[in-house]
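In this view, the complex is presented without one of its protein chains, the others remaining in place.
Here the chain labels run A and B in written order, and each chain numbers its own residues starting at 1.
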Amino acid sequence: MKETRRASVWAWLWFILGMLYFFIPLVATFEFSLRMLKGRYTFEAYRVAFTDPRFLQSFGYSLLWATLTIIFSMLLVVPTAYWVHLRLPKVRPWVEFVTLMPFVVPAVVLIFGLIRLYGHPPLVLTSTPILLIVGYTVLSLPYMFRSVDSGLRAIDVRTLTEAAQSLGAGWPTILGQVIFPNLRVGILSGVFLTFAIVMGEFTFAALLSWPAFGPYIEEIGSMRAYTPQAVSVLSFAVTWLSIGLIQWVGRGSGAQTQVAGTR
Amino acid sequence: MAYLQLAHLSKSFGGPAAVDDFDLAIEKAEFVSLLGPSGCGKTTTLRMVAGFEVPDQGRILLDGNDITEMPPNQRHLGMVFQAYALFPNMTVADNVGFGLKVAKRPKDQITKRVEEMLGLIKMPKLGDRYPYQLSGGQQQRVALARALAISPQVLLLDEPLSALDAKIRVELRVEIRRIQQELRITTLYVTHDQEEALSLSDRVVVMSAGHMEQVGSPSEIYNFPNTPFVASFVGTLNQLRCKVVDVGQGKLSYNDQVFETRAPVRGAQGDTVTVMLRPEQMHIGSLSDENQLTGKVEMVTFLGSIVRVRVGLGQATVVLDLLNKRSLELPRVGEPITVSFPPHACWVMAEA
Partner (left out) sequence: MGLEHPVRIDPYPAIAGDAPKARPPSSRKFSWAWIGVVPFFLFAILFLLLPAASIVVRSFEKLGGGVTLDNLRAVVTQRDFVNAYRVSLTISLITSLGGAVFGFLLAYAVCLGGLPRGLRSFLVTFSGVASNFAGVPLAFAFIATMGNAGLVTRIIEGLFNIDIHAHGFTIYNMYGLSIVYMYFQFPLMVLIMAPALDGLRREWREACENLGGTGFHYWRHVAFPILLPTLLGTMILLFGNAFGAYATAYAFSGSFINLVTIVIGAQIQGDVLYNPGLGNALALGMIIIMALCMVGYVAMQRRAARWVR
């Protein structure tokens, strides 16, 4: 029995203003990216971007590190979330504190500390991408944890586990056939979000001097015009795709795992 | 002129009508319940009175004034919601005094009235608590006090007890009736629980699929239901398909067992009609001027104060309720049994 409220003028006004602010830069960027050759609109900037060997190289590197980050992050987060939910609820405040820490220690500050600790002998980790992966993991930790956590909450892990046990299932069966299939949405959301984060990340890669996609974009931005905008459009498309995938994966569950929301 | 007149109200939400031609005159200080299953239109009717829904057709008159078009905040009615709807950011005292604050009453008047109300609901010391610190029953009492603080002309309650535990429900419903009678306030109460409706009301309106099935006092509704729906919705009911043996003498037969009814028989000789009979009207054994039916005991359920016996009569079964006695010997399953009931206890229902 919903009342239909008449839409007020103000509501439309704010919405339209909001949409203008969102879309004008996108339109402008796209338009700009088409103006590489004077006088007409072409996709020349995109062609130049794609044929630059460093484009594919840096994109490939970022893809690799994204994958490594996702694996590492999942190995770290999923068991933790599961145990916290099932066995160690007292530990939860500590875990949540850890997921808030990346906010308190922003990227630049964290790098500062990491380099100081692990960039000098005897522990020179800076020659390997380990610190980069670490940085990415720290960035994505809050999301990963929250995604998986929401997923666990939504399926009431404890009751499912108890039901499975009462029917005679052992731990491998429970984990493999009851828990993980139901966590698919939460895990996938975390994966796609981490992917989006890593692909576009700049700060860690630049300050730790790794040839990732983010620094590459910045570099061509300082040297050229038009191609940076073309790459920006592509980057926006990839972000949209990732978020779209998250929505699509989570469509049946109703739980929004990647965005802030009421429980 | 009735105090609250609901004249031919109709409302639909784009589909079959949620409320269809609801017409009722409520007297001052009367307690009327709207009783029915989910979706029967009782809440929609209440919300139309409150002003949260606008009727498609019909008018609402309060003390002679037509309030159909009036916005809800001018109607001066008090509403108690199913989900309490206490303002979580305010204390109990602030909640109760809210209506008076909006009406810009002087502060000392508000304080006095709030105290009065808290006394009325028997929670005088809890004015400084917040809703989240109260139990469900306490919250609902505060909601009641809040609605009454503004001295409304009519009190509207939308399934106020559904969200509460069984024991609290019974306690609170007694409280509500006591307060209503003390204040002599006209009350419209919506519920799907027939025990609530029967125990609280001066009159009950049974509703189904948007229609009013029957209006009457609780005992009228229970003992003399007009329609099969009312008969089966209110209380437990036995229904037997019987053949008419003699219309004038009210003789009916089931499986060649003949019995009499005092109520008029609607049908001709030889017709098959449905006979209704309440479980508590039957008893075990036989008396000379009563009807008798014989059958076999199928199941005996001990419900505490009542013992419910299911008796098989050929293809049909009837349920009979016995009052528990300490010396009672329960019938055994499989035993043959004779049940009897006076002729006036059964009646032939008009086919719907």
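To be clear about the criterion, a contact is a pair of C-beta atoms (placed from the backbone, for glycine too) under 8 Å apart; a residue touches a chain by one contact, two chains touch by 3 or more.
A quick note: this is a predicted structure, and the numbers were derived from the prediction, not measured.
Asker: Could you tell me which shown chains are touched by the chain that is not displayed?
Answerer: Contacts of the unshown chain, counting the full complex: A, B.
Asker: Which listed residue, A:I70, A:I111, A:V178 or A:V191, touches the chain dropped from view?
Answerer: Answer from the full complex: A:I111 touches the omitted chain.
Asker: For the full complex, which residue in A:V48, A:L68 or A:V98 touches the chain that was left out?
Answerer: A:V98
Asker: Give me the subunit A residues in contact with the hidden chain, please.
Answerer: Touching the missing chain: residues 4-8, 10-15, 18, 21-22, 24-29, 31-33, 75-77, 79-80, 82-96, 98, 100-117, 134, 137-140, 142-143, 146, 153, 158, 161-162, 193, 196-197, 199-203, 206-207, 214, 217-218, 221-222, 228-229, 231-232, 235-236, 238-240, 242-244, 246-247, 258-263.
Asker: Since one chain isn't shown, list which residues of subunit B touch it in the complete complex.
Answerer: 50-52, 71-79, 81, 83, 85-90, 98-99, 101-103, 130, 132, 143, 146-147, 150
Definition applied: only the chains that are shown with their structure count from here on.
Asker: Give, as an integer number of Å, the spacing between the C-alpha centres of subunit B and subunit A.
Answerer: From the centre of subunit A to the centre of subunit B is 56 Å.
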